[in-house]
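Here the complex is missing one protein chain, while the rest keep their positions.
The letters A and B name the chains in turn, as written, and every chain counts its residues from 1.
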Amino acid sequence: MTGDDLAMRLRRIEDRAEIAGLVHAYCDRFDRNDPEGVAALFTPDARIDYNPDTPDLRGDGLAAAIAVGLRDTFLATSHHVSNLEVVLEGADAARSTCYLDAWHRYRDGSPDGFLWGRYEHRYRRTAGGWRITELVLRGHGTIDFHRTRMHGIDRRD
Amino acid sequence: MTGDDLAMRLRRIEDRAEIAGLVHAYCDRFDRNDPEGVAALFTPDARIDYNPDTPDLRGDGLAAAIAVGLRDTFLATSHHVSNLEVVLEGADAARSTCYLDAWHRYRDGSPDGFLWGRYEHRYRRTAGGWRITELVLRGHGTIDFHRTRMHGIDRRD
Partner (left out) sequence: MTGDDLAMRLRRIEDRAEIAGLVHAYCDRFDRNDPEGVAALFTPDARIDYNPDTPDLRGDGLAAAIAVGLRDTFLATSHHVSNLEVVLEGADAARSTCYLDAWHRYRDGSPDGFLWGRYEHRYRRTAGGWRITELVLRGHGTIDFHRTRMHGIDRRD
C-alpha cells in the first residue's frame, strides 16, 4: 500500500462529501427562496428536468426560471434528502441518486403538498469545485402536490 | 503513524460507506418492486423480523415471501432512511441502526400508510462484499399502516 493509493482513496471520500454538500446546499438555497444561490450550484450548461410537462431548464436560466415560483407559489418548503449514493466516474465526473421527502406550503392556501421521490444528479469538477451538470426529479408518490404528473421510477407492476 | 494504521482507518470508513450502500439498495429495490434485488442483499441464512405477528423470514426465502405483498398490496412505497450509525465488529462483521420514514400507497384504495421507525441490521463480509445477516424492524409510530402491531423500542413510560 503506497501513500499515493491512500491519497487517492481519501480523495474519493472527500469528493463524495463535497458532492453531498452540493445536494444539501441545493435544498437549503431552495428552502430559503434563494434562486441565485440554487443556480450557482450548477454549471451554465446543466440540464434540469423537474417533470415531463415543461421544457428542461438550463443552468444559466435556472435562477430566472424558478424565482417566480419560489416567490409566488410557496410560502415555505422543506427538502429532506437521504439515501445518497455517489458514484465517481473517473477523477472529474460523478453521478448520484438520493431520496427526497419534500413538504410544501402554498401561498394560495391550498392544502400542504407532499412529494416522496428521488433526485438523479450528474456532476463535473470545475476550477471552482464540483458543480451539478444534470438533475432529474422522479416521483414515488404525492399528496396534494401542485404537479400531478412526475417522471416515474418504472416500478414493476 | 504508519501507513498500515492509515490504511486500516481508511478501510473502516470505506466499509461503513459500503454498508450504507446496502441499506440504500434495500430501499431502492423494495420501492421498485424488485424482490430478487432485495433478497440479493442478504446472506441465505439471514434472519428478517418485520413484526411480532408473523414468523421470521430467511434470506433464501425472502424474495418469494415479499413478492406477493410488493405486487398485490402496494401501488407505491418510499423508504427514506437516515440517522445511520454503523459499528464494525472486527474485520468482517458489523451492525447498524438507522431511522426509517416509510410511505405506502395501497392498491385497494386504503388511505396512505405511514411508518416512522428504525431498522437494526447485522452484516457479514462475504467473498462478494458485505451482506445483511439480520434485519429487525421497530416502529416508533404509524398512521393508517397495514400493520397495527410492530416491535417497539422500549420507550420509557
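Definition applied: a residue touches a chain if its C-beta (ideal position, glycine included) is under 8 Å from a C-beta of that chain, and two chains touch if they have at least 3 such contacts.
Just so you know, these numbers come straight off a predicted model, no measurement behind them.
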item: For chain B, residues in touch with the removed chain; value: 1-3, 6, 9-10, 13, 16, 80, 82-85, 97, 99, 101, 116-117, 140-141, 143, 153-157
item: Missing-chain contacts mapped onto chain A; value: 3-4, 6-7, 10, 13-14, 17, 21, 24, 27-28, 31-34, 71, 76-82, 101, 103, 105, 112
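Methods note: only the chains that are shown with their structure count from here on.
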item: Angular offset of chain A relative to chain B [C-alpha, multiple of 5 degrees]; value: 120
item: Distance from the mean Cα position of chain B to that of chain A, given in whole angstrom; value: 25
